[in-house]
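Everything on this sheet refers to the single structure shown next.
With one protein chain withheld, the remaining protein chains of the complex are depicted in position.
The block that comes next holds chain A.
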Amino acid sequence: MSDGEIAVGAADDFDDGDVEIVEVGRAEVGVIRADGEFYALRNQCPHDGGPTCEGKVEKRLVGEWGGPGERVEQRYGDDCIVSCPWHGWSFDLDTGEHIGDDSYVVPTYDVVVRDGVVYVQTD
């Protein structure tokens, strides 16, 4: 293990939607696999302190308007989100930003996979 990294576990042990909670200093961090990519976010919702990273991981539901009089068609987009199980506050896994109000941000951490092992970078 290099300095400034915490080993999380074997990459092969993660399926999409899986989360592993690790301690980074005094903070809990959730390491999440979604759509084949790894993400790490502080496991503390800025709303009420809930375990955000232990919530549902899925694609963000987006709407597209076809023009006047047309229904707004909803579909699951490309961005992955995690939703705090306490009240549903949802955050973009890549940026940590709340999907409706980017003034709320969950801290994110870089994740690397080296030799089949997932590491969270803590620097």
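Keep in mind that, in the parts below, a contact is a pair of C-beta atoms (placed from the backbone, for glycine too) under 8 Å apart; a residue touches a chain by one contact, two chains touch by 3 or more; residues count from 1.
To be clear about the criterion, contacts and distances are computed from a predicted model.
J.: If you look up the hidden chain in UniProt, what protein name do you find among "Oxidoreductase FAD/NAD", "Putative TIM-barrel fold metal-dependent hydrolase", "Branched chain amino acid ABC transporter ATP-binding protein" or "Dihydroorotate dehydrogenase"?
T.: "Putative TIM-barrel fold metal-dependent hydrolase"
J.: Looking at the full complex, which residue from A:D3, A:E70 or A:D115 touches the chain that isn't shown here?
T.: If we include the chain that is not displayed, A:E70 is the one touching it.
J.: Given the full complex, what residues of chain A touch the hidden partner chain?
T.: That gives, for chain A, the contact residues 47, 60-63, 65, 67-72, 74, 87-90, 98-101, 104.
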